[in-house]
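Read through the structure below, which is laid out as structure tokens, and then see the notes.
Here the complex is missing a single protein chain, while all its other protein chains stay put.
Right, subunit A next:
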Amino acid sequence: MDPSLRLVPSGPSKVASIQDTANSFGLHDTLTYGPRSLAAEVKKSSSVKDRLENWEATQDNLKLNLQRNAYGLHAPVRMLMERQIVGHNPHMPAFRTSNIHLDILMGRDETLECADFMMPASELSQPLDIHAEMERKLRM
């Protein structure tokens, strides 16, 4: 939880990084993603895209900070604890799972988003690299 009262996502920070394509050594994974390319590394971020992607998280962070100011640090800590408990998934990474309890806690149990009914068929196929997914999940 970022202790700031930002109303809207702030502008993008200018960064070049290989985090997206890094393997377990921290270097660019040529075997999986091909040779390094400058276009992929320099993050030319669109301000509109960043704003939309970070919108919900920023609003949620603002509400948590307002709760902290009104009730004390325990209030947002409990909210975050509940979300973590409920979001814990002991299964292997599989198809997209639904978590209704988490939806209720996040306040989106009564809303429909495009992703809920407009999913292209490719998203429903098996994940390509189960080992990488498990590594990521167990943070090896």
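Everything below uses one rule, namely that a contact is a pair of C-beta atoms (placed from the backbone, for glycine too) under 8 Å apart; a residue touches a chain by one contact, two chains touch by 3 or more; residues count from 1.
Keep this in mind: contacts and distances are computed from a predicted model.
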>> I want to check something: the complex is missing a chain, and I'd like its UniProt protein name from "Sorting nexin-2", "QTRT2 ribosyltransferase", "Proteasome subunit beta" or "Armadillo repeat-containing protein 8".
In response: "Proteasome subunit beta"
>> For a quick check of understanding: of A:T30, A:S46 or A:N69, which residue touches the chain that isn't displayed?
In response: A:N69
> In the full complex, which of A:V8, A:I104, A:M119 or A:M134 touches the chain missing from this view?
Replying inline: A:V8
>> List every residue of subunit A that touches the chain not included in the displayed model.
In response: 4-8, 10, 62, 66-67, 69-71
